[in-house]
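Only a single protein chain was left out; the remaining protein chains are all shown in position.
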Amino acid sequence: MKKLFPLAVLATLIIAIQLITGWTDTRFYLTQLTMSAYYALLIIGLCVVMGYAGQLSLGHAGFFAIGGYVSAALTTRNLEGLKDTVLIRLFDGLGLLVAGQDIYGDSLLVVTPWAACLAAVLCAGVIAWVLGIPVLKLKGHYLAMATLGFGIIIYRIVLASEVFGEADGISDVPSFPLLPGLSVSGDFGAREENYYIAWGLLIIGLVLLRNLVDSRVGRALRSIHGSEEAAEATGVDTARFKLQVFVISAVYAAVAGVFLTHYNGGIGPSEAGVMKSVRYVAIVAVGGMAHLWGAMVMGIVLNFLSLRGVFGSYDDAVFGFILIAIMLFAPNGILSWNWRGYGAMLLRRGRRRESLREKTDGLA
Amino acid sequence: MLKIRNLQSGYGKLKVLKNVSMHVAKGEIVTIIGANGAGKTTLLSTISGLLRATAGDILFEGQNLSALPPQKIPPLGCVLVPEGRQIFASLSVEENLILGGHPLKKTGKKELLRQLERQYALFPILKERRDQYAGTLSGGEQQMLAMGRALMSKPTLIMMDEPSTGLAPLIVQDIFKVIVKMRDEGKTVLLVEQNAQTALQVADRGYVLETGKVVLQGKAHELLEDVEVKRAYLGKDYGDFYDGKS
Amino acid sequence: MALLEISRLHKKFGGLHAVNDVSFGVAQGSIKAVIGPNGAGKTTLFNLIAGSLAATSGRVRFNGEDIQGQKPHQIAACGIGRTFQNIKLFHDMTALENVMVGRHLRSRAGFVASMLHMPWTLKEEKQIREKSLELLELLEIDAYADVEATSLAFGQQRAVEFARALALEPTLLLLDEPAAGLNMQETAEVSKLIARIRDLGITVLLVEHDMSLVMEISDEIVVLSFGQKLAEDVPSAIQNNTEVIKVYLGE
Amino acid sequence: MTIKRHGRKIALWAVMVLAITGMLLPASLYAAQTYKIGAILAVTGPASFLGGPEARTLEMLVDQTNAAGGINGQKIELIIKDSGGNPEKAISFAKQLIEEEKVLAVIGPSTSGETMKIKKIFEQAGTTLISCAAAEVIVNPVAQYVFKTPQKDSFAAQKIFQTMKAMGISKIAVLAGNTGFGKAGKAQLLKIAPEMGIEVVATEVYDKQSKDLSAVVAKIKANKDVQAVVNWSIVPAQAIVAKNMRQAGWDVPLFQSHGFGNIKYVEAAGAAAEGIIFPCGRLLVADQLPDGHPQKALLVDYIAGYEKKYQETASAFGGYAYDAFIILEAAMEKAGMDPAKIRDEIEKIQNLPGTSGVFSFSPQDHNGLDIDSFEMITVKDGKFVPYKGM
Partner (left out) sequence: MTAELFVQYLFAGITYGAIYAIVAIGFNIIYNATGIINFAQGEFVMLGGMISITLLPIMPLWLAITTAVMLTMVFGALLEICFIRWLENPSVLRMIIITIGLSILTREAALHIWGESIRSLPYFIGDEVMTVALFGARISPQVLWVIGACGLMVIGLNIFFQTTSVGREMRACAANRRAALLCGINTRNMVTLSFMLSAGIGALAGCVMSPITSTQYDIGTGLAIKGFTVAILGGLGNAMAAVGAGLLLGILEAFSVSVLPLAFKDAIAIAILLLILFFRPHGLFGSRTAAGLKEF
């Protein structure tokens, strides 16, 4: 029950915002809130890797891009020319392909969004797994550089590959029919449903991670952060746990990428850029590293502001500034810091220590 | 020469030293003994400024050290030979010694060279190895290098943290001979040792530290005979142990 | 056959023989101590047994199984628990949570089950909590269950580490200087505790400086010097061994 | 879990609610008494060399127009959104400008990738978009509400090939940057070359951030068949290609795309720029145009105004925004504040001189320029002059 309370607050708030915007005729806010929700999905995934398991990843935009790009490429790439190959026939027989027309009126044969989505997420998961085995053995600067390097490679591949549209990215990505009558698309008419799809997905993602953190596995992850050596000695297979949580967060990023790409109807190379990865790290840091709710709230707020262009030409500078300010003055995150108030926290600590001392003295 | 009053110190939340008071007079060897974790290394680190004291005073020749940053302390004539030697492994032996003479920088190069020759005279083996990387020396040679490096700045007080660690008994004897020689040349030595027996044999006075407190102090030869020392430091069965009775 | 058998174990760091041709066994249900001056290779030996370091050569057999070369978590899974010389608690976790991590090997909820909070994982979680609280009670630190572990007093931190190692339900417990930094009173309590652990049927191997503790509780003692085994015998015999006295006490 | 913990969560939510409601309030409180137009431009980020001059040009024009009394007596209000070249931001801004700001039309984006992503939004909303991006696919096939001002790549390619034929060149190497511009240009060159009887014997694509291309120049120079090189990009690498070719002692003719239309690149290439031939609008040679030329007065005026205001040379890129603005202005003068009519009026525009050429739109042509909008230009003594053959 206690756990459900904040979720209930969240759900109420989501519905309230939709109702208020509908009532005041400001429904356009839902656009950025929908997009922010997808970014927040990636951010809570990263939060578990960084804050709980203590592994820095400067390449998460790469996984987002893998998700988005693979799904976009599969749903837009015309397979008409390959129609007669065995593989395509097999796919067609399995109902994985769908025919249509392109903007010039030529006939088009592409992969269905569901199949593309699954392929994209699977692809990101497998890449994370293969990459994670060597990368997660590294620590500190080496880990940072390896993940950064991975992000850059993805960016380069996207920029240099004709399949991924090079610098233009992929446009005209079709909408993604989740259920009959419910599809992920950026059409003006589908705004409310998409708002709920995005937030529904985010809540599901949050609940799952919340559960994970609050369990045997979550404890094991936090123990890795606390002391890898002691965690090993306690029987935690640190390599496996790090890898698994890395894969899970990559999957979160890929899902976010797939959905946002279908919502936007396209994706460009900027989604794979280094600045994006750095921005995600900044948001997790502001939210308070090991603080899922904080990361989520900051993910929503900062992305919302950024997508509305509030920061203008200082967008990147703002995130650079946030990184420095947080790391210098409040490395545990701005939310946990602000709310408690430093004084209150010190008071409580002092009292606790005193009571402890009494007990200790009693023992001695 | 060195006076410590009600010193408290520790690492973060962990308080290691609790109200330690002691003194060292000019020209004597004072040893601090105690079990692992008793706070001996913490005490030396605090005196040499590597750790900040949370309360209390450290007076060295009338000057309070507790507010000084670590690099300001050696020029006053108070140097530490740290535990585990801590030599500059990737620098040559001679460079190590020259760096030890850093506080002499203002007095000029001549003095530095004179000191260098003095150390070579004291530790001939270092002269032989002057161009080798310090990291390639044996444990005993490294300990001598660490001592030579400390002596370079013409200190009046030398603090030594467990010089016998990891060294063979014969080499330990050599090291202790040098310590006595240093005292005879007018230096003051504050020696922290786990090897209580040997330490008390060379020392003039001793302090026994237990969980951050001075539990005993006195003349070295008295402490050597003291049952309490045996109890506090070596365990209550120590008496039997040492005397070889069962 | 001994529970733990170490044969001809060797570890080189660069040119230094940290552990040099050491062999001994630990009998089921006994308390064995490893002593020796600083730098004798005791902690290295521990790390070799626990798998934190890989031996240059030699073998470690546990319950008849060769465990040398396995990863620490695999060795823990075989039933070897350990504590650390400089206490390694998980920061940002309460004392109870620290001990609960110790139950890791005695529970099985994986990623998927945890994310979905399956009914059986909740039940398992409850068991983990109860068992961990029991251990905290055993060590008389249950009052601090919800206090952040690293903010506890030194002795209490040590106790949490003990509880965490015991939560594993190990057959063999490796204790690295359990009495370091404790006063006489606390040391005496530790010695009682170790005896109690042995009475639970857990074999104990410890490295210790405090001679009184070692002499009081050990069934057998191994003396190391410069990485080599100098002697191995019952406490009374070690006390009489002149070579040990010479090396250990200097003259 | 105690109340304390709940309290924390509630506080988190409070932060979020405040932030969002704060955003919710101010918009849509003003009544539309001005001509409100939007612009989505890459003022920062990797495409800032496009978006920067474009944004400055628009600001200057809006100031000038408003100072002169606005359109039909009403002021113009311009909202510039900096997308930084990110399509996802362009999408967000597009929706924001259309619904929230209720703009009459939008100028931009600067890049083809962004334009393609938001094309559909403008079609759905029925708002006019005048893109400053080059790719032909923006207006081919024609989308009802989408226009663009830069000349078509295919015309540039044709112009280059015509010049080559006159010079008797038939075998060429193609170099292109890995930007959207380079990609589209390369595609056009390869498509048109066979039609014009020209053979492309080597192609290379380089990174837009390349700082040295001597290795790649050496590589194509090794191919003895190459009679001329065409380089298609919009970045400093254009100057680097020229330098590296001349340094390598290779003096085959070097053609550049219309992206070379910035005197900065000539300065960067220095002596190596001499003799480069490229197609471009007449902005670069405005002072050398005959007095009666329809573009002359406007170009001279724009260049003088821009250079005075911003202390930097005017480039063809700023010109794209200039054209978008005057097209929109012309349409708004007739259509007033009716967004639906603006589109219709743009399609009716005939013979409107702009910086890139003289625009004549039609329902089939949303670019409005023909091949004569390009002039072949060459570099002589560090200055642009019309190319008159050898």
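Read from first to last, the chains carry the letters A, B, C and D; within each, the first residue is number 1.
Assume a contact is a pair of C-beta atoms (placed from the backbone, for glycine too) under 8 Å apart; a residue touches a chain by one contact, two chains touch by 3 or more.
Here the structure is a predicted model, which means the values were calculated and not measured.
Of the candidate positions D:V62, D:I198 or D:V216, contact with the hidden chain is made by D:V216.
The residue from B:G39, B:P74 or B:G206 that touches the chain not shown here is B:P74. Within the full complex, the residue among A:G93, A:P134 or A:P180 touching the omitted chain is A:P134.
Within the complete assembly, residues 54, 56, 58, 134-135, 137-142, 144-146, 148-150, 152-153, 156-157, 159-160, 274-275, 278, 281-282, 285, 313-314, 316-317, 319-324, 327-328, 331 of subunit A touch the chain that is not shown. Where subunit D meets the chain that is not shown, the touching residues are 44, 46, 48-49, 52, 178, 204-207, 209-216, 218-219, 222, 236, 239-240, 242-243, 246-249, 264, 268-273, 312. On the side of subunit B, the interface with the absent chain consists of residues 48-50, 69-75, 79-80, 82, 86-91, 95, 98-100, 102-103, 105, 133, 135-136, 149-150, 153, using the contact rule stated above.
Basically, only the chains that are shown with their structure count from here on.
Farthest chain from subunit C, judged by C-alpha centroids: D.
Centroids of subunit A and subunit C (each the mean of its C-alpha atoms) stand 41 Å apart.
Measuring from the averaged C-alpha position of subunit A to that of subunit D gives a distance of 34 Å.
With touch defined as above, residues shared between interfaces to two or more other chains in subunit C number as follows: 151, 183.
Multi-chain contact residues, meaning those touching two or more other chains, do not occur anywhere in subunit B. If you draw each protein chain as a dot and join the dots that touch, you get a simple line with two loose ends.
By the definition given earlier, chain contacts exist for A-C, A-D, B-C. Those residues of subunit B lying in contact with subunit C across their complex are 13-14, 35-38, 162, 164-169, 172, 194-198, 201, 210-211, 231-232, 234-238, 240-242, 244, 246.
Across the interface of their complex, subunit D is touched by residues 2-3, 5-6, 9-10, 13, 17, 20-21, 24-29, 31-33, 35, 103-104, 159-160, 165-169, 171-172, 186-188, 260, 264-271, 293-294, 297, 300-301, 304-309, 312-313, 315-316, 335-336, 339-340 of subunit A. Looking at the complex, you find that subunit C touches subunit B at residues 37-39, 150-151, 154, 177, 180-184, 209-216, 226, 236, 239-240, 242, 245-247, 249-251.
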